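All protein chains but one are shown at their positions in the complex.
Letters are used for the chains, namely A and B, taken in the order the chains are written, and counting of residues starts over at 1 for each.
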Amino acid sequence: MDILTYLQEAGALYGPSGHERETADWLAVRFRPLCDEVVVDPLMNVLATRKPTAPTAKGGRAPKILLCAHMDEIALIVTEILRDGSLRMGNIGGVDPRILPAATVTVHCRPAGGEPATLTGVVGAKAPHLLTEEERKQNYKREDLFIDLGLPAEKVKALVNVGDPVTLVGPAVGLLGGRAAGKTMDDRACIGVMLEAAQRLAAMRHAAEITFACTTQEEVGCRGAKVAAHTVNPDLAIILDVSHAPIPASRPDTTVPLDAPAATYGPYIQHQLFSRLRDTAAKHGVTLNMEHAERSTGTDTDAVQIAREGVPCVLIDLPLKYMHTTVELLDTNALRECGRLVAHFAAEIDEGWDDALWS
Amino acid sequence: MEELIKTLTAAYGPSGREGEVADLIEGMLAGKVDSVRRDALGNLICEKKGTAADGRRIMLAAHMDQIGLVVTHVEKEGFLRVSNVGGINAANSRTRHVRFHNGVQGVLVEQPLKPGETSSLRSYYIDIGAKDAAQALSMVELGDVAVYAEGCFSIGAHRLAAPAMDDRCACALLVKLMQTLPACRDTVVAVFTAQEEVGTRGAQTAAYSLEPDLGIALDVTLCGDVPEDRKLAIALGEGPAIKVMDAHSISNPDLVRELLAAADRAGVACQREVLPHGGTDAGAMQRTRGGMPVCTVSIPCRNVHSSCEIVDLTDMDGALRVLLSYLA
Partner (left out) sequence: MELKTLCETQGLPGREEKVRAMVREACEQALGKDAVSLDGLGSVIAVRRGSDPTRPRVLLAAHMDEVGLMIVSATEEGLLRFRPLGGVDARVLVSKRVRVGYDQADKPSLPGVIGAMAIHQQTAEDRKAVLPVEQLYIDIGARDKAEAERVAPAGTPVTFDAPCVPFGDGLVLAKALDDRVGVYNLLRLLDAPYAGDLVFAFTCQEEGGCRGAGTAARRAQPEIALILECTTANDLGDMPEALQVCRVGQGVCVSFMDNTSIGNAELYRAMLALGRDRGIPCQVKTFVAGGNDAGEIQRAGVGCRTLALSVPCRNIHSAAGVCSLSDIRAQEDLVRAWLAGR
């Protein structure tokens, strides 16, 4: 798989939380040749399953593994159409208002009786020379910003409705040293990890049944993963999400190096499974850094761990810089290594994997 | 509809104590539905079977509970200290007439604030006319819950004000819907839910046991058409609102379009709602078991979570027609 091409295509898909159908359809097509069964559930989660390709060690039931990475993206939503035709906006997920002034955006509208359409907009704000001395010292708040569509008010009102989603624009670009930057690396880069792993697994023998879940609505509270985990009902789960790589302003113990995958430890992570993951990484020569989460991990792990009667989880992190901006920056080699680790880890899960889980 | 609203808003039913409301509704729906039951959390579940073998199972949820004030302590002088049950707003609660389940009445009062102290429920007490703690405890017990006592009254031509309009007006809507709903393909389960105000707790367990294919919550939403409060593009009397999103759920986009289309067919003008905070039973339904598409049909309401919540009967009527059109 050419990773940069994948990141460019995946990053361009339309998929704000709760509006993932287009992204789900595209991903279902990508997973179909690599899996035995692909379904899209009521919340638009894509559940792609590989049946076991090897018997279990003692001929017993095959363990069921769930892998999760989320497909939804943070976005904005139209909350009001002003008299002058500009739009007030709200958040879908955690958009930092600091990235918005002068940003290009896409408004996804569906005029009454018409087909879906897109409009390009620019985010505007009160001009600096009109601000008071005090105001200049502060960031713009989202409620002070507006989207300019460059259209007369009547036309805007005919095309746009309150509730129309607005996505950010930030096509992926390759940088030096195998690095890449763009929007929605969080978390479609990790779906790339799953595709990479699925490709490797197609050439390996594995005793477990493996379901790749591309989940929805993570950015508004891990809502897709909650129902996906209920439906799949796995024995264990591997969650893939992005984490923070260091920048000059980083505080201690809040980052992991950019050039390799990391694994999270903490109460939401099953500690024996975590040790097993580190052993797998060591065995196959994958550099695996560590990251802590003293409570909520802020990822799908939070929902998957407590689905049904409980699911032992590990969380693998793909580090990136500038999260929740349109220039999320990552290392494609780390992405590839992450895929290799996931494939080996899943392939080596066999009957008896949980023998020492609770000691 | 007006009579139903007046009857239901008069009932006592804070979160966790919804029995009286459930009794009333059960009476209103006697003979109108195929089955009625209650569950461990106090939800009232009324089912009307569909005619088609392959019909969907649709859960409609309106919550019975209202916000209230739970007695946590009795002062020596007989005054009751309270804590909130749900989103009681202290600023809306100064010197209010309140009542308990057993008919005891009282006045909710804020004591004088010390310099620099901010207003919170901790500085409130209820005066029930007791002369000391012993007398007070003979009238109410610790753990008893008071609600706003104001009655329902008309303002203007077709507007009503009452406490507990959130969400008894939607209970009335759902009762009316079940009373008038003709036989339809889909099985419709009207769930009058418990404990919404403390975190959509009843809807969660009801949806789990019912396993519906689709969920629609009926609830009130805020208005942005009053002085100095224009954050929200929702106006009273401009028609029911179809929720696009709030803090707890993003409505299924297809279901939003289907409801808007149903409104078109019924000739009802609808508003679209994007609420930056709050949530309804839809959030709980959406994420139960394997998940389901959900939406909320909202009744615009002024002064939500006060003792005078105002709704417009034309919005109520519009909501009823939208739902009948959708289910037909």
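Operating definition for what follows: a contact is a pair of C-beta atoms (placed from the backbone, for glycine too) under 8 Å apart; a residue touches a chain by one contact, two chains touch by 3 or more.
The model shown is predicted, which means the values in this text are computed figures rather than measured ones.
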For the chain not depicted, the shown chains it touches: A, B
Of A:Ala28, A:Ile99, A:Leu131 or A:Ile306, the one touching the omitted chain in the full complex: A:Ile306
Of A:Cys109, A:Ile269, A:Val314 or A:Leu330, the residue in touch with the unshown chain: A:Ile269
Contact with the hidden chain (one of B:Val70, B:Val104 or B:Val191): B:Val70
Residue of A:Gly59, A:Pro128, A:Gly177 or A:Pro252 in touch with the missing chain, whole complex considered: A:Pro252
Sites on subunit B contacted by the missing partner chain, in the whole complex: 15-17, 39-41, 70, 72-73, 75, 81, 83-85, 122, 142-143, 195, 198, 201-202, 204-205, 208-209
Residue numbers in subunit A that touch the chain omitted from display: 251-253, 265-271, 274, 290, 292, 294-296, 305-312, 357-359
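The rule we apply is simple: only the chains that are shown with their structure count from here on.
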Intercentroid distance (Cα basis), subunit B paired with subunit A, Å: 35
In the complex, subunit B residues that touch subunit A: 231-233, 244-245, 250-253, 256-257, 271-274, 276, 286-293
Subunit A - residues contacting subunit B, complex: 17-19, 21, 41-43, 45, 77-81, 90-92, 110, 143, 161-163, 217, 220, 223-224, 226-228, 230-231
